[in-house]
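Presenting subunit A:
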Amino acid sequence: MNNTPVLKVQDIHKSFGNVEVLRGVSFEVEKGETKVFIGPSGTGKSTLLKCINQLTIPDRGNVWLNGREIVHSHVKINLYRQQMGMVFQNFFLFDHLTAVRNVEISLIKVKRMNRKEAREKAMEELSRVGMADKANSYPAELSGGQAQRLSIARALAMDPEVMLFDEPTSSLDPELTGEVLDVMRKLARGGMTMVVVTHEMGFARWAANEIFFMDEGVILESGPPAEMFTRPRFERTRRFISRMTELYAEEQSDG
Partner candidate 1 sequence: MLRGFNAVYDSLPYILSGIPITLGLVALSIALGLAIGVPMAIGQTYGNKETGRLISLYVWLFRGLPNLVLLFLFFFGVFPMLGIRLSPFVVAAIALGLRSAAYQTEIFRGAFLSLGEGQMLAARSLGMSKRKAIWNIMFPQAIRVALPGWSNEYPILLTDSSVAYAIGVMEILTRGNQMVTRTYQPMPIYFTCALIFILLNFGGIRLIHMIENLIRIPGFGREEQ
Partner candidate 2 sequence: MDSLLFIQNNLLSALWEGWGKTLRLIFMSVPFGLIVGIFIATGRVYGNSPLMFICRMYVLFFKGTPLLLLLFMIYFGLPPLGISFTPFTASVLGFILCMGAYSSEYIRGAIQSVKTGQVIAAQALGMTRWQSVFSIVLPQAFCRALPGVGNEIIYLIKYTSLAHIIAYIEVTGAGKIVAARFFRFTETFVVVGIIYLIMVSVATKLLKILEKRLSFPGM
């Protein structure tokens, strides 16, 4: 057994101006685990994800990927980012490239793969998220669900050690969230290591090894889903989860 966690985050602090968004966040993710962050909007969940791959540089604290320290090692940060796939709320697809080119461009430019290999790999990843038939469509021609599945494929193509999901379904119409969550469930089942920020309580309950409830820049409490959903320690956690679960249930029954 290898005891080094894939990802270790310790005491991350981040302020924007006078606003302290993160006030010391620590957690670990073992290989194959899915950790889910929940909590009200504006409590620093997205900032935390960005601090993990240094798209936002934390003021204090450190991150280890497979035991190697990555904060403040600017030279190699692109190397580490390749090993951490990120999926954004608003997809951020490359508008001028077809679906398959969106996936292969980083293989060619960053991984220096030759074009033929890159194309094969890209098609493979598209099939994995059920987008093979849309390979030649441009982002503007895709539905929100398709766009998000494409952005997952783009991240997966780099063969990351860990996937970071930043509210992947929040900007989707309710009827489109299912297809994205299906892909994510498949990934979790396949042993992918994942850190997910989401409001989808159903997914959290099903997929998470551990749920973190974040409030005001800190992890207020954490635990396995069964515990968090049935007997949370804090009233605030309970209220949040029950409200979110109601919303989720409504959406389900509407659909």
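Selection rule: all candidates are chains of the complex that A comes from, given by their letters.
We take it that a residue touches a chain if its C-beta (ideal position, glycine included) is under 8 Å from a C-beta of that chain, and two chains touch if they have at least 3 such contacts; residues count from 1.
Please read these numbers as outputs of a predicted model, since none were measured by experiment.
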Given options 1 or 2, the chain of this complex that touches subunit A: 2
Complex contacts: residues of subunit A adjacent to candidate 2: 53, 55, 78-82, 84-86, 88, 90, 92-96, 105-106, 109-110, 138-141, 151, 154-155, 158
